[in-house]
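Shown here: the complex without one of its protein chains, the others still in place.
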Amino acid sequence: MSRYRLIKDRISGNLFLVFTHLSILTVVLIGAGLYGKSVPILKQSSFFHLLFSSEWKPFKNQFGFLTYIVGSLIVTGLAIVIALPLSLLTAIFISEYMPRNLKRLLIPFIDLLSGIPPVVYGVWGVLTIVPFIQDKLAPHFVEFSSGYSALAGGVVLAVMIFPLIISILLEVFNTVPQELRDASFSLGANQWETVSHVVLKKSVPGILAATVLAVSRALGETIAVLMVCGNQALMPHSILDPVYPLPALIANNYGDMLSIPMYDSALMLSALILFVIIFLFNGISRIVLYRLERRSYA
Amino acid sequence: MTFESPHIRVKDLNVHIGDHHILKNICLDIPDKKITSFIGPSGCGKTTLLKTFNRLLDRDKEVRVSGEVLLDGEDIYGRQVEVTSMRRKMGLLSQRPFPLPMSIYDNIAYGPRIHGTRKKKELNQSVEYHLRATGLWEEVKDRLNSPATSLSIGQQQRLCLARGLAVEPEIILGDEPTSALDPLSTQRIEELFLQLKDKYTIVLVTHILRQARRVSDYIVFIYMGEIVEFGPTEELLLNPKEKLTREYVKGYIS
Partner (left out) sequence: MVLATTIIVGSLVMILWTITVRGIRSLNWDMVSKVPEGGFYIGKGGGLLNAIIGSVYITMGATLLGLLISIPVVLYINIYARKDSWLATVARFTFDVSFGIPSIVYGAFGFTIMVYFGLRASLLAGIITVTLVIIPILARAMDEVIRRTPGELSDATYSLGATRWETSKVFLRQSLPGIMTAILLSSGRAIGDAASVLFTAGYTDSIPASLGQPAATLPLAIFFQLSSPIQEVQDRAYAAALILTVIVLIISLGSKYFSKKLSKNKI
């Protein structure tokens, strides 16, 4: 009996160890797989040329990613610029100022919304934001905009990541011990002084983590953006112009481009670019976070 | 102090956690079927010493243990030792009661079950026997299937004791087992220890001098990772040989 138990323990241990290694390896495999598929196009033209050229003519074998990269950056940037300050203020308000019973109503609501799929946000964008930009906003600035634009993408993304950022921030603020706030109050600080000097200061790592997650979500979001961005591979002149972000490029063309040589390799390269950017971004921020955490414990 | 055939003999034990030297050259004999208390200020290493006895520190990557802990003459840190059956010989009672996430009955039956008792009748007997031994039977016999967390803290600690006894250990390790309890429950636990010492060797970590005096036969005074003094209870408390012990007993060091 006893031996049987020990054997079970050892087998499960080894098996679990294999699973752990495999799951770590998967990420490496994804990177390697995408790289392997992008080798052909990298052999053909230099990486920097691909990155900084805006010539995208698959039939002529020219693949310049610049317009797509710019598209991604504009949409993501807009989303973050809109979402981050608003979410931060809202989270502070909910966590530090709002009466308890209202809090209890609002927090589950926000949690609930963070689960709603991007495609639904996309539908909302098509129904609301796009017509609004087309009819109300754009005519003041440009002659014509279909509404399907970088701005629409940014707004939809921003609204999509509101609940995400807010729920992380609320959790972060929640881990700031009440004693610290009490200590600040008893020294005569008012509510805002307490928030800015104690709560926010203590939450810097958490806010950083929330931002990183928001940026990666925005940068990688496919469907919601695809639905409202217009998807035209032209260098945009304003945020009311359509853009064509990287994920949308992959989504729109994968599957039916296998007949054109190098096309799939080019698309895989764009997936690889996304992968590497987000990997590095998350990786570095994680390392910074671990450092910050360790320092705050010591 | 040494004994002829101690239940546990510690030889040149050193424990490092990270860069900290937590226990320094510990040599100690724990006598059989007696209650031995470890006293000392918090952070002195008394809990760490207790946990080296059943190798609960093994899992921490920062911990390095050197030296020997002999259980009935056999080194528990030896190569041949099978940790689970060694641990089974020592029941642990932690600072806070920590029932397993299951019913009262299953808490007691857990140990016998994993060690191969399957028959319902034997399990029932064991559960009843050990609940009686800890004075819980009359209090819980009608609700054996309710969650263990529905008991009061004091009852939970006795349940944890009964759970430990059900695997038929030789030694009971108590890590400040009454620190979360009210005076009445504390008294019950202390009474139980006095009853149990006929059959078990008991090692108790405590920071309450009066408790050590009430229950223990021997006291070990530990300070900054070293054993300062070891002797029979009354002798050590009333007539300490070392200056440090005297100061601690008088309450100068805490």
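We just call them A and B in the order they show up, numbering each chain from 1.
The rule is short, and it goes like this: a residue touches a chain if its C-beta (ideal position, glycine included) is under 8 Å from a C-beta of that chain, and two chains touch if they have at least 3 such contacts.
In this text the structure is predicted, and so the values were computed from the model without any measurement.
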| item | value |
| --- | --- |
| Partner chains on view for the chain not depicted | A, B |
| Residue in contact with the excluded chain [from B:Thr84, B:Gln125, B:Ser152 or B:Asn239] | B:Thr84 |
| Hidden-chain contact residue, picked from the options A:Phe52, A:Tyr97 or A:Phe141 | A:Tyr97 |
| Residue of A:Gly71, A:Pro118 or A:Pro236 in touch with the missing chain, whole complex considered | A:Pro118 |
| Touch list for chain A against the chain that is not drawn | 5-6, 8-9, 12-13, 15-17, 19-20, 22-24, 26-27, 30, 33-34, 37, 85-87, 89-90, 92-94, 97, 106, 108-113, 115-124, 126-128, 159, 162-163, 166, 212-213, 216-217, 219-223, 226-227, 247, 250-251, 254-255, 267-268, 271, 274-275, 278-279, 281-283, 286 |
| Interface residues of chain B (partner: the chain not displayed) | 54, 56, 58-62, 84-85, 87-88, 90-92, 94-96, 98-102, 110-111, 114-115, 147, 149, 160, 163-164, 167, 173 |
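By our rule, only the chains that are shown with their structure count from here on.
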| item | value |
| --- | --- |
| Inter-chain centre distance, chain A versus chain B - centres from mean C-alpha coordinates, in Å | 51 |
| Complex contacts: residues of chain A adjacent to chain B | 1-2, 5-6 |
| Chain A contact footprint on chain B (complex, rising order) | 82, 84-85, 114-116 |
